[in-house]
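One chain of protein is taken out of this complex; the other chains stay put.
Residue numbering begins at 1 within each chain, and the chains themselves are lettered A, B and C in the order written.
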Amino acid sequence: MTSFLTGAACVVLAATALGLLRILYGPADADRMMAAQLLGTGGVAVLLLLAAATESPATVDVALMLALLAAFASVAFVSSGARSQGKIPPAMDPR
Amino acid sequence: MTAALNIFTVLAVSAGTFFFLAGTVGLLRFPNTLTRLHALTKADNVGLGLVVFGLLPLVEWPFGALKLIAVWLLVQLSGSIIAQLIAIIVRREES
Amino acid sequence: MNAVTLFGLCGPILVGLGLFGLITNPQPLRKILAFNLLGSGTFLLFGVIARRGAAAGLDGDPVPQALVITGIVVAFAATAMAIALLLRLFQETGQATLDPGDANDTSAATDAL
Partner (left out) sequence: MAAFIFNVVLVALLLAVATWVITSRAAFSAVVAFVAYGLLLAIVWVELSAIDIALTEAAIGGGVTGMLLLGAASRLRETEATAVSTSVPLRLTAAVLCALITAGLAAIVLFPPNTVFTLAPDAMAHLLESGLGNPVAGVLFVYRAFDTLLEKAVLVLALVGVWSLAPDRFWGGIPGLQVYQQPNSVLTLLSQILPPVGIVVGIYMFWTGANNPGGAFQGGTVLAAMWLLVMISGLQRVPSTNRRALRLLVIVGPAIFLAIGLVGFALAGGFLAYPAGYAKPLIIVAEAALTLSIGVTLGLLAAGPPERMRQR
């Protein structure tokens, strides 16, 4: 069972990592961000599989942390993207 | 009983792994950003869901199992909302 | 070759890569990224030393592990500070460069104020 779970973790990692090719090719920034998002979810799955394979419950906490914070970079991407639509940062505003 | 549960784990985790693979293939092969987003969300929801489902018999009952389900729900929540936000950005840039 | 040695070799490569990026890349933001890469390579070396020092019923020596946690915190503080500095430079001069020729050009700075 342990080798099966580790093997599955290996496949999930390799699969989501192939998706990282989107970071190279883009073409849109959204595509790049999506690849990171997929790796975030894949990373959660990998950590859960590793936790089960090595029977270490603390590893589940790392997955919990990733699940909570992996979306955070995407939120920052969305909010900074909203600003790049030709808006001047306040400190450069001549007023 | 144990053998049956093991077979269940193997089947569910394998199916989950397959969805991660499918998500990656979609992310790499689909023609435009919105369809690629579609592929990403399938991997997020179903892939991780099946992996979590398959691992349930292996973890401590009930709190270990509840934690796994909480991780999945967190990824569901943030994944679906991030997908919406990215889609909004993509559509605004296209128009 | 076991897994720990594998990670142990990964650390030096990251240090080398980070240092190379830090020296050759002209953009300050990329230098910050490279510096973080360099730092994480060093942390990885500490992690390998910790793993090899497993004793007293532990999977790793907790002292280097605690040092790495402190290191990550300080590296984050330094990164936040560096980015704030960089964005301020951009606000003052309208460009983000460490080229001394541009730094002497104070007319842009006075325009911004």
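FYI, a residue touches a chain if its C-beta (ideal position, glycine included) is under 8 Å from a C-beta of that chain, and two chains touch if they have at least 3 such contacts.
Every value quoted in this text rests on a predicted model; they were computed, and no experiment measured them.
A.B. asks: Thinking of the complex as a whole, which visible chains are touched by the chain that is not shown?
C.D. replies: A, B, C
A.B. asks: Could you please point out the chain B residues that touch the chain left off the display?
C.D. replies: Where chain B meets the chain not shown: residues 70, 74, 77-78, 81, 84-85, 88.
A.B. asks: Over the whole complex, note the residues of chain C touching the chain we left out.
C.D. replies: That gives, for chain C, the contact residues 2-21, 23-27, 29-30, 32-34, 36-37, 40, 43-45, 47-48, 50-63, 65-70, 72-74, 76-81, 83-88, 90, 95-97, 99, 113.
A.B. asks: Just the residue numbers, please: which parts of chain A touch the chain that's not shown?
C.D. replies: Residue positions of chain A that touch the missing chain: 2-3, 6-7, 9-10, 13-14, 17, 20, 23-24, 26, 29, 32-33, 35-36, 39-40, 43, 46-47, 50, 53, 56, 58-59, 61-62, 64-66, 68-73, 75-84, 87, 89-91.
As a working rule, only the chains that are shown with their structure count from here on.
A.B. asks: With centres defined as the mean of C-alpha atoms, identify the chain lying farthest from chain A.
C.D. replies: C
A.B. asks: Can you identify the chain nearest the overall CA centroid, using each chain's own CA centroid?
C.D. replies: A
A.B. asks: What's the distance between the Cα centroids of chain B and chain C, rounded to whole Å?
C.D. replies: Measuring from centre to centre gives 33 Å for this pair.
A.B. asks: Residues of chain A that contact two or more other chains, please.
C.D. replies: There are none in chain A.
A.B. asks: Quick check: what residues of chain C touch more than one other chain, meaning two or more?
C.D. replies: none
A.B. asks: Please give the residue numbers of chain A that touch chain B in the complex, ascending.
C.D. replies: Against chain B, the touching part of chain A is residues 1, 4-5, 8, 11-12, 15-16, 18-19, 21-22, 28, 30-31, 33-35, 37-38, 41-42, 44-45, 48-49, 52, 57, 60, 63-64, 67-68, 70-71, 74-75, 78, 81-82, 85.
A.B. asks: Going by the contact rule set out above, which residues of chain B touch chain A in the complex?
C.D. replies: 6, 9-10, 13-14, 16-17, 20-21, 23-24, 27-28, 33, 36-37, 40, 43-44, 47-48, 51-52, 55, 58-60, 64, 67-68, 70-71, 74-75, 78-79, 81-82, 85-86, 88-90, 92-93
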